[in-house]
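The complex appears here minus one protein chain, its other protein chains still in place.
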Amino acid sequence: MLRSRLLWATLIILALASTLPLWLSAYILGVLTTAYYFGVFAMSWDLLFGFAGEVNFGPTFLIGLGAYTAALIDNLLGWPIPLCVAAAAVVAVVGGLLLALPALRLHGPYFGLVTLVAVLLLQDVIVIFAHFTGGEIGMTVPDVLSISAGTNYWIALVFLTVSGAALFFYSRSPLGLILQAAGQDPTEAASLGFNVAKHKLAAFSVSAFFSGIAGAMLIFYLGSASVDVVVDLAIAVQIIIAAVLGGRRTILGSVIGGVFLIAAGQVLLPLGQLSTFVVSAVALLVILFFPDGLLGHALRRGEQE
Amino acid sequence: MSEARLEVAGLTKRFGGLVAVRDIGFSIAAGEILGLIGPNGSGKSTVMKLIMGIERPNTGSVRLDGAEIAGWPTHRIARAGIGIVFQHSRPLHRQTVLDHIKLALLPDSLLRLAADPAVEGKARTIAARVGLEAVLGRHPGTLAFADLRRLELAKAIAREPSVVLVDEPFAGLTPSEVAGFSELIRSFRDEGKAVLLVDHNVKSVAAMVDRVFAMYLGERIAEGTADSVMRDEKVRRVYLGGSIETAARIRTNGEQARPLLAVEGVSVLYGKAQALDNVSIEVREREFVSVVGLNGAGKTTLFNAISGLVPYRGTIRFAGRTLGTISAASIARAGIVQCPETRELFGAMTVEENLELGGAHLSNAARTEQLAWLLDLFPILAERARQQAATLSGGEQQMLAIARALMMRPRLLILDEPTLGLAPVILEQLSKALARLHTTTEITVLLGEQNVTFALPHADRIYVLEHARIVWEGEPARFAAEAGAQYL
Amino acid sequence: MPETIRRSLWQPSRRQVLAGAAGMAGLASVPATVRAAGEPIKIGIIAEASTLPGAAIPKGAQMAADAINAAGGVGGRPIELIVYDDHVSAVDGVRAFQRLVQQDKVAAVIGSFISEVALAIEPWSARLKAIYITPGAASNDISKRVHDDYAHYKYTFHGWFTSYFIAECASDSAHDILVDQFHMKTCVVMSEDAAWTTPLDAAYLEFLPKAGLEVLDHIRFSPDTTDFTPIFNRIEGKKPDVIMTGISHVGVVPTVQWKQQRVPIPMWGVSSQATSSDFWKDTNGACEGVAGQEGAGPDSAVTPKTIPFTQAYQKRFGLVPAYCGYSSNDLVYIIAEAITRAGGSTDPDKLVTALEATDYVGTIGRFKFYGRQDRFTHAMEYGPDLVPGVMIQWQNGKQVTVWPKKFATAKVEFPSFVKLPA
Partner (left out) sequence: MEAVQILVDGFAISALYALGAVGFTLLFGVSGVLNLAHGGTLVVSAMIAWLVATDLHLGTLAGAPAGILAGMVFAFATYFAVVRPIQRSRAIPREETEIFILTGTLLWGIMCQTVLAYCFTTNPVTVPALIGGVVPIFGVRTPRNEILIALACWAVIGALWLLINRTRTGKTLLAASINPRGLTLLGFELSRIHLLVWAIYGLLAGVAGVLLATFLGASSDAVGPLTASAFSIVVLGGLGSVGGSLVAAYVVGYLETITAYLVAPTLRAIPALVILILVIYVLPQGLFGRR
């Protein structure tokens, strides 16, 4: 049975991943740490695109909201990290609901643009209130999760596992089923008695919840929050690419895509500027030749059996 | 017969200017099957959508067990007890048949993260009832067409609705499958459900409905038992255009004429649905041939195959040359020009511009000449020359579509359902125009119609298409006797 | 340097050199052409090859490393540079820094002329206890942090003028030339909205009045502004005698539009991109008359080392160094000396002590770092006898030094459309 095989594979990979700190250099761990948070971003995006059928060009709107909320609270109120993260989650969810409202009215490129603009606006607001947010510079946070690469890695891995499990089971649960139906054919879903709006709002909140937390954790790992890390459209693009690369509608595939993007970017660092070029070129080729994405391809194979 | 489950009264729906449904009213009692029939564009599907809340009525009321539900959101109506079986649906690719049925059984709650165990059992019973038990574990992509329809049926009845709406229950099914479905639908009646069957024509549903409600151009034209409706004059005129007459026509060309188009053993599959089954027809030079058949019989598919718009098995030869792989556009340039059911006009452009585009491949001289001739053939278009195509009346649009096709100077003109949703007076004009084409030009015409009276006078030969197969071929004269009876 | 890349489109030979600037692998593995032997001393470089100043960092540093190695290295050990590009992104900068420290185990990191990036790296220099020196970022906060929390931040040094001193330097020059020679009385401050300009503007507002220029207005614009017409019009509305600029991320666009629109007011102050010898071509000569603060100019000997270095650099890379070229070169020497002073040890704490004792005459002046009591702890000391700073002006396609007097090679001239006070 395919499902269980996927489960086993995941468990084995997790087991392996958890041993990495024992034999990998601090630097590589650092790269993987960011990659894991990135994976959560991509999974949350896939929940919206793959299941709710909403193309969100602005995942960084939710991430940025979370990240900056946490950063501001930590700086201004000096709350402990867990509280900051919790607050980040709340604000992100509110943002998610805001984003969901147009989603119920608009479709295709039109909704896409709104999400895009949401990011640009957030960016501008951050710059305007530079006095608090540090504007273009970004702001450093007094607290960090840990300075030990190992610990940071563990934290990220645990967080990735938890949110991965949550999102995966949500997507595979009855709710996920309904969501998928609603995303694919709202009319039919409605005539089966499902309140499409309700379920989409739920999906947006869940996606926002994890994006927000991940954003907050990321900046507590990096020790600083800046627009080009958690808000910039370039990041949003990377997230989308990661999800499509890993395989739409697979949730877990997004992690693979995310790790691939970040890792590739680092491996190619000696290429200087051109590293970005190579990564995007590879991504483009994958999209052209394996449109189902890496994991999606594997699963599709499995289904044919 | 018990009290009315579903009561519809004074239902009216406008889309912009056009009135799709005008003052429709009927009621269905528990344990009753009502057939809602009418040709394409008669508004019957809109009525169904209005009941389901997919479209909001402008005026009128819809009562379910006495409670007013008009204007409710669809999901509320569904939960109130109305189920619908869509004709076309987009199943989820990654879920199994069982998952799909389970989906329909799930509560609309955000808190139920795990389906309760009973669901599984229920789903299996339903599957067994509609005859899906054999394919429970398969993905929709791998299902036969009939099974997909069964799946739709299963989903619709999962919530045990007291009213079931079924859109074209038998479209694309083989006779044996039809029997099976009829059984199922009758069983709904026996459970005291109120059932609404929406279909193009009485015939297909006659066997099982208690009453029939016939619509045309958004209005009620007849209501009563299947037989009474079939005998109803209005209905006959809509479908047959009155008594079948066969204007005796002078043979312009005899058997010896060379065949222009030869369709040999052509079959077409839409996904799993057999849209054409080993069809062979022949059209000779300067001949007018009509393919008559009910909606969904496969006429449009046949024409699209000829025009190279759908992939097919079998061979199609035009003027001795096998079409096979040539692009649709080049087929059109080669001389087979189709004037489709949907007309495909350039709505935002003027009549003139539409015609101009039709003549784009001609030399300037030829174009002006052709244009003059057509404006003479359809004088109304001359008056409307500068008007936007979208703003024309249905009849005028149809004439424009035909004229635009003729601008290409086709050797073979394919006319698909030119009478669709047109008022009788327009039919007259079209009829005349065709007659003139026949007598004054070298053109060959292949006409697809469900309106036999329109088709007969313009035909040298007739093919009858039914359930994707050619079931009769012959001269108009023999049609009434041999095929006419079983046609409606 | 990018502009060489441009030329190199038809001089592929040069592309190799560039591989250095752009893809650092080339340089990283450059074997020390040396008599020096033994375990090499690794120094990390974080560059922005896609920007004018940022691309000068690895070049300047490489010149120093080669020279040191040719001269026998540091106590016999060659210097090896490991160079990464941060794509002008804070997070990439941090990653590059982590990689240099944790993976490549470098003794110290010279990196980035962008305050945003430097400020993001600084906390990591503290957390990882690794020496970090910026060769071109200006924000006061870099050294302010060291001052406020010395124990934590002491591993960071600031190898360039702080915004505060840049403003002071520009204001002094404005006083000597604009006020005394051209009788100017009023100005408008025009700065890009960025980390380094916040303190710069504050200092401008403090020094300019003292220098005799009344500040009529203070305009900040976002670095991605493309249309400067409204800004120039607003400035013109105030009728100032001069525009005091604070621009580094932008440069070409405002300069070109300034010329196109014949804005009758001269631009003076800081214009980092104007320090690149390619600025003339990028602006199609629109920069005629633009004056900007610099460490040293190509044509005047701030120290005996300035001109030889400039010429060697030009010979090797085909252009004169942008300002980070000078500082990066000097900083490699300074680190090398510090390691020698620390008895060859690369232990960070020992290095900090050694660096604090720095007294080195480089290409742009005499380097010292302020102590923990000074407000700009670990920042490069500014002053006539230390690193004096100069004003460079574009005249007929050449960069000439116009201030201070003792280094000046030409008189200040402004283009014809500029209206000067009677």
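Brief remarks on what is shown
Going in written order, the chains are labelled A, B and C, and every chain counts its residues from 1.
Keep in mind that, in the parts below, a contact is a pair of C-beta atoms (placed from the backbone, for glycine too) under 8 Å apart; a residue touches a chain by one contact, two chains touch by 3 or more.
The model shown is predicted, which means the values in this text are computed figures rather than measured ones.
Of the chains displayed, those contacted by the omitted chain across the entire assembly are A, B, C. Across B:His75, B:Arg211, B:Arg404 or B:His438, the single residue that touches the chain missing here is B:Arg404.
Only one residue from A:Val244, A:Ile262 or A:Ala298 touches the chain missing from this view: A:Val244. When the missing chain is restored to the complex, the residue among B:Leu357, B:Ile380 or B:Ala480 that touches it is B:Leu357.
The chain omitted from view is touched by exactly one of A:Leu20, A:Leu113 or A:Ala197, namely A:Leu113. Mapped onto chain C, the interface with the missing chain covers residues 2-3, 5-7, 9, 22, 50-52, 55, 88, 193, 219-222, 224-227, 229-231, 233-234, 250-253, 256-257, 260-262, 273, 281-284, 286. Chain B residues in contact with the hidden partner, per the touch definition given at the top, are 307, 309, 327-330, 332-333, 337-340, 344-349, 353, 356-358, 360-361, 404-405, 408. Across the interface with the omitted chain, chain A contributes residues 49, 55, 102, 105-110, 112-114, 116-118, 120-121, 124, 127-128, 233-234, 237, 240-241, 244, 248, 273-274, 276-277, 280-281, 283-284, 287-288, 290-292.
Operating definition for what follows: only the chains that are shown with their structure count from here on.
Greatest centre-to-centre distance from chain C is found for B, with centres as Cα means. Per-chain Cα centroids separate chain A from chain C by 37 Å.
Rounded to whole angstrom units, the spacing between the C-alpha centres of chain B and chain C is 75. Across the assembly, chain A contributes no residue in contact with two or more other chains.
Of all the residues in chain B, the ones that touch chain A in their complex are 52-54, 73-75, 77-79, 83-84, 86, 89-90, 92, 94-95, 99, 102-104, 106, 108, 110, 112-115, 139, 155, 158-159. Against chain C, the residues of chain A that register as touching in their complex are 25-28, 30-31, 34, 127, 130, 134-138, 140, 144, 147, 149, 222-224, 226, 228-229, 266, 269-274, 276.
Interface residues of chain A facing chain B in the complex, by the touch rule stated above, are 169-170, 173-175, 177-178, 180-181, 184-185, 187-196, 198-199, 202, 249, 303.
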